[in-house]
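With one protein chain withheld, the remaining protein chains of the complex are depicted in position.
Showing chain A:
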Amino acid sequence: MNTTPTFTINRRQILKLAAMFGATATLAACSGPSLGAGAGAADVAVMDWTGITPAKEITWWSNHPGTSKLIEEEIIKRFQAENPEIVVNLVTAGANYDEIAQKFQATSGTNSVPDLVLASDVWWFRYMINGQILPIDDLAKHLEIDTADFNKTLYDDYTFTGNHWAIPYARSTPLFYYNKAVWAKAGLPDRAPKTWAEFDEWAPKIAAEGGVTPLGLGKGASWAAWWFCNMLWGRGGAYSDEWTMTLDTPEAIAAADYLQALIYDKKIATVAAVDQVADFGAGLTGCIMGSTGSLTGILKAATFEVGTGFLPEGPEGQACPTGGTGIAIAADRTPEQQLAAGMFLKFLTNSENTAYFSSNTGYMPVRTSARDGETMTKVYAEFPQFRTAVDQLETTRSQDWGRVFVPNADKELTTALEKIMLQQTDPAEAFAVATTAIATSFDENVSPYL
């Protein structure tokens, strides 16, 4: 018996199918971007904020950096006690900055756009060129936000074409963490190595006497290319000079050669399989470069005493990038909503709340007054490691455009660094591939929008 069904279609069915596709095509054409040249950043024309009444309800998208949900809720509670006429809805919009950014971009042009959104170091620029966020300066002036009190490097991170596009919030830098017990066993002074050359001298002792791999390195996107800034800048190199990639310079190649030598020649560093912070906490490695945002977690998790220090200097001196996230106001909202969002932003980042947030999370106090205030002074007394992170802030510099402003650049640089670290690929070859990809991305995704 053969009852194999046959696949046939008659004229009537074809017509029905065509009608269905026609209807959906019409629907499809009703949405999407307009055609033409890139829209570019939001209008920076001076806005007259006087006479505008703040909205009664605003929404803030956060991923609660440093497990700060309760802290953020408390600050909102305080705000509403002072401003009962404005309700702030805190929305968990993702597990990390990337997830928030993906949602924020996807909601563009819809009614679901939040009033306030976290804007991390690798995302705010993209929001800006897409016209999704508002320049802050004008509104900050109207609301009398004391922007001069912000750490200059951290505030100026969000500058482009003479405007600031976000306000610093949960900001961090890489920090050198070391296992004091291992250091003691190796007979080393209780401090971080001042230079990489000094670390090279110490490493054999750490391996022999401490019984651990001296240095743990992290891989993965949004991470490897961040801490590598230290080695790259410390040797006089850079990812880019504004929009021109400079990974083919002798300094950049020398930095990558040094990194590769740590793993394959000197055998004093290892690349963590999953999480270099967990490996360090478990005592598998003697030291790591971790985020200051991980400080509280590392101190809690480690079963040994943890020391902190500045990132080691290279031949060209100290080099430490800034990182973390700021907060931006959405451009596609009414002036009333933007005004209310600005009022909350002013409150959230005032000196008292900055200190409250920093002391509970480990992120940098972004205001000078908060850094030197009573709350943080108490924290420094209890956790001297925190003081190191704050002091290092003075040595930081903003990141290269070639990493943070070009879509996918961080991924391309991460892939190049992973090739160098995991497959012993020639740095010049790995960097050449990344350079080509980033240049293409700039031409396609940045240049038309500037």
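Quick note on the criterion: a residue touches a chain if its C-beta (ideal position, glycine included) is under 8 Å from a C-beta of that chain, and two chains touch if they have at least 3 such contacts; residues count from 1.
One rule holds for everything that comes next: contacts and distances are computed from a predicted model.
UniProt lists the omitted chain of the complex under the protein name "Sugar ABC transporter permease" (options: "Sugar ABC transporter permease", "RNA polymerase sigma factor", "Thiosulfate reductase molybdopterin-containing subunit PhsA" or "3-isopropylmalate dehydratase small subunit").
Of the listed residues A:G36, A:G51 or A:P189, the one in contact with the hidden chain in the full complex is A:G36.
When the full complex is taken into account, the listed residue touching the unshown chain is A:T415, out of A:N83, A:T153, A:T249 or A:T415. Considering the complete assembly, chain A touches the hidden chain via residues 1-4, 7, 20-21, 23-25, 27-29, 31-39, 98, 102, 104-106, 108-109, 126-127, 129-132, 219-221, 271, 273-274, 279, 282, 284, 407-408, 411, 415, 418-419, 422-423, 433, 441, 444-445, 448-449.
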